[in-house]
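Shown below is the structure under consideration.
Every protein chain except one is present and positioned as in the full complex.
Showing chain A:
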């Protein structure tokens, strides 16, 4: 008697969950759908046709205009964003891994205090740091250079936190001991033993950093003045501010937004296997 009812109950709840998920999926995907639709339209049909229905297919022309506008400055922005995001995330991940590993595997005085300070850093929003950083960089004279955006991007307290948790869990002390016994130096131990075991966590950290830098807007806005150093976000923002004078820029802003989310989607799809492992591991400990 009880068996069918539990099955039905679970079916009901499952349907409810599915329905909710479905609604949420629509909620999250609708803006992207709009973006895709809008990016295929010529400027003249943006305002005059239904926003959610395709009309004249003009995507390739829009892309051509986007990449040739102002001597191809958009291509430059894409290049800059890739530099900031890939290099920044890679270096940032390496630093986080080294710090986390050291905090997890070495006993030294003030270790817990240091870790608490780093954890405190997680609580400080990067936006709040942009201005003090600007003043510092302005005094050092590296405002308006690649470094002004790159240097702050490689610091990630959350990455250090994740790396420590994961190094604690995934790298057995015995293994390190035996590596040491075999005569490996600390760096050798880290790179050839610990690093590989920490890979899922490192991919997670890399992804976090990559997305954060890719979407970063405020820091470059504060730091950069030269258009040729802009990342995509800032460049599109600047174009968007000019649409009143140059209406045709609007379509380029929309097409540019679509182009700018493609790499993030690709990176996510490629690395999602690691991403999930890393997230789960992080949440367990």
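Brief remarks follow.
The rule is simple: contacts are C-beta pairs under 8 Å (C-beta built on N, C-alpha and C of every residue); 3 or more make two chains touch, one makes a residue touch a chain; residues count from 1.
In the analysis below, contacts and distances are computed from a predicted model.
Within the choices "Multiple sugar transport system substrate-binding protein", "Aspartyl/glutamyl-tRNA(Asn/Gln) amidotransferase subunit B", "Stage V sporulation protein AC" or "Outer membrane lipoprotein-sorting protein", the name that UniProt assigns to the complex's undisplayed chain is "Multiple sugar transport system substrate-binding protein". Within the whole complex, the absent chain has one touching residue among A:197, A:222 or A:271, and that is A:222.
Where chain A meets the chain that is not shown, the touching residues are 31-32, 34-35, 42-44, 46-48, 70, 127-128, 130-131, 134-135, 215, 217-218, 221-222, 225, 227, 233, 237-242, 244-249, 257, 261.
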